[in-house]
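Excluded from the complex is one protein chain; the other protein chains are retained at their positions.
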Amino acid sequence: MNTAKRINRKYKYISLISMLAFLGIWYLATAVLKLVPAYSLPDPVKVITTFVQKFYMKVPDGATLLQNIWASVKVAMLGYVFGVVIGIPTGVAMGWIKAVEKIVRPVFDFIKPIPPIALIPVMIVFFGISLQAKAIIIFFSTVIPCIVNSYSGIKQTNQIHLWVAQTFGATRRQQLFTVALPSALPMIFAGLRVAMGSSWMGLVAAELLGSTSGIGYMISVGRALLRSDIIIVGILTLGIIGILISVMFDLLEKLLVRGGSEK
Amino acid sequence: MKKSSIKQKAGTILLPAVGFVAILVIWWLLVSFTRIGLLLPTPLEVLKRFIYFLGNPIGKAFTLPMHLLISLRRVLTGFCIASVAGIIVGISMGRFKPIEAIVRPIFELVRPIPGVAWIPLAIVWFGIGETAKTFIIFMGGFVNIVVNTYAGARHVDERLMGVAYMLGASKIQAFFRVVLPSCVPYIFAGMQVGLSTCWMAVLAAEMVSSFEGVGWVIIAGQDINDMAQIFVGIIAIAVMGLLLAAFMRFMERILCRWRERGA
Partner (left out) sequence: MSRKAVIECKHVSKTFYTLSGDHLVVDDLNFTVYENEFVVLFGPGQCGKTTVLNLITGLELPTKGEIIVAGEKVTGPSPKRGMVYQTTNLFMWYNVMKNVEFGPSVRGISKKERRKKAQHYIDLVGLTGFEKHYPVQLSGGMQQRVGIARAYCNEPDIICMDEPFGHLDAQTRYLMEKEVERISSQEKRTVVFVTNNVEEAIYLADRIILLRNLPTSVKKEYTVDLPRPRNYVSPEFLALREEITRDMDPTL
């Protein structure tokens, strides 16, 4: 007689039915009733077959799905790592050193609202359609949230904790490493997560606008050829990778950020 | 006393200026004395062009402010629809278990897909007109607003609901006087993030397919290899982004006044 569990299970069934209904309606509207032309929205079975086929077939964009994923992930990692390595120290310096804050903050405030997407043409003019161009776009998408979060993480350090450290004779430098940084860690971590999301978005935009490989490129080829099954496979792949990344971050956060994050 | 306050004032004005001046000088030096000058205009050229475009058309018909207004109108249309829909979906998911069970799996499928990834599909579905752009902008903002509103609706203090019922409130009154106000800070956080992703989405959409708007200004600059025009577009975007962010902060101050301790 466990009512709470029974109700939970009931909602799980509803979720399952809802999912099946969604697929059912999609199938009915496309494959059976043909309400929309196949080039506009293929039926779910077609999407699944294309998805499976893309694992070994190189048409129409010249690479298998895994090759495309690797091409995208490679660029994303490159830009992301650079963004993190530069962004976090910059943010920490801005939050900890008054002079740096005063000089860099206004410039940063001006740069912050520029969507990295807007820089794509600049990079294409500079570097052509290349790995560097995309990596720099992703760098910008990463560096801004990293700076924002590590800056505000340091800024939100509890003044009392700093005073406590001072009364124990900690130097300014020791205060940073023993008090400010650890207390900013959850914030910085949240920044890494946001950065991952925005760099993923930057990557897709860069690949749509100028690229010769990657999932974004595959999607834009799909569009050019009116192969909406390819587009949807691409979008779903992006979504799945997005989920994997966020699961990975959940695990990392559990491992690294102790003492609870700010939620 | 007086001297130090003058010194302080000088610090708050001078140091930020140092940052901007340094960037402009480095830019100017790079352009004048290195090969980057072949690609990049000087800051002065960009400024001249910016002022020129304020009164003269870029492309065929529109001046820079007109392009900005066109983009702004698109953003606001998509953003408003996304806000209304996002708040409704978020709150109903957070407050009604059956709706949560039905909607959540489908939403979880859509959530990890980066907003710009919808561009190709939107073009296949709706052509290159305004509908496609509104859809892309909508998708950009919708997800963020739902996620936040949903979190807010789930965090409504159940004891306060009890208080309201005990004081004689009906379900509808409890909704409007307890659920909605306690969601407002969350909704607002979602709308702030949403507005910036909408702004990003409009640029991407205009860069992929459009004949006007700031995104087009930038991409047209790329097409005719006119770096100054690209920079004019980027600066216009930054200014607009700053204004939008300031507007959102102002609205937040008004709507979330009850959270401030001071005075």
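Note that the chains take the letters A and B in the order they are written out, and that residue 1 is the start of every chain.
Please note the rule applied: a residue touches a chain if its C-beta (ideal position, glycine included) is under 8 Å from a C-beta of that chain, and two chains touch if they have at least 3 such contacts.
Just so it is clear, the model here is predicted, and its values are computed rather than measured.
Enquirer: Given that one chain is not shown, which residue among B:98, B:129 or B:162 touches it?
Expert: Considering the complete complex, B:162 is the one touching the chain left out.
Enquirer: Which is it among B:15, B:178 or B:230 that touches the chain not included here?
Expert: That would be B:178, which touches the missing chain.
Enquirer: Which listed residue, B:131, B:170 or B:225, touches the chain dropped from view?
Expert: B:170
Enquirer: List the residues of chain B that touch the chain left out of this view.
Expert: Residues of chain B in touch with the missing chain: 157, 159-160, 162-170, 173, 177-178, 181-182, 184, 257-261, 263.
Quick note on the criterion: only the chains that are shown with their structure count from here on.
Enquirer: On a C-alpha centroid basis, what's the spacing between chain A and chain B, in Å?
Expert: Taking the average C-alpha coordinate of chain A and of chain B, the gap between them is 17 Å.
Enquirer: Using the touch rule from the top, collect the residues of chain B that touch chain A in their complex.
Expert: 11-12, 15-16, 18-20, 22-23, 39, 97-98, 100-106, 109-121, 123-125, 196-197, 199-200, 203-204, 207-208, 215, 218-219, 221-222, 225, 227, 230-231, 233-234, 237-238, 240-242, 244-245
Enquirer: Okay, in this complex, where on chain A does chain B touch?
Expert: It is residues 11-12, 14-16, 18-19, 22, 39-41, 99, 102-107, 109-115, 117-122, 124-126, 197, 200-201, 204-205, 208-209, 216, 219-220, 222-223, 226, 228, 231-232, 234-236, 238-240, 242-243, 246 of chain A that touch chain B.
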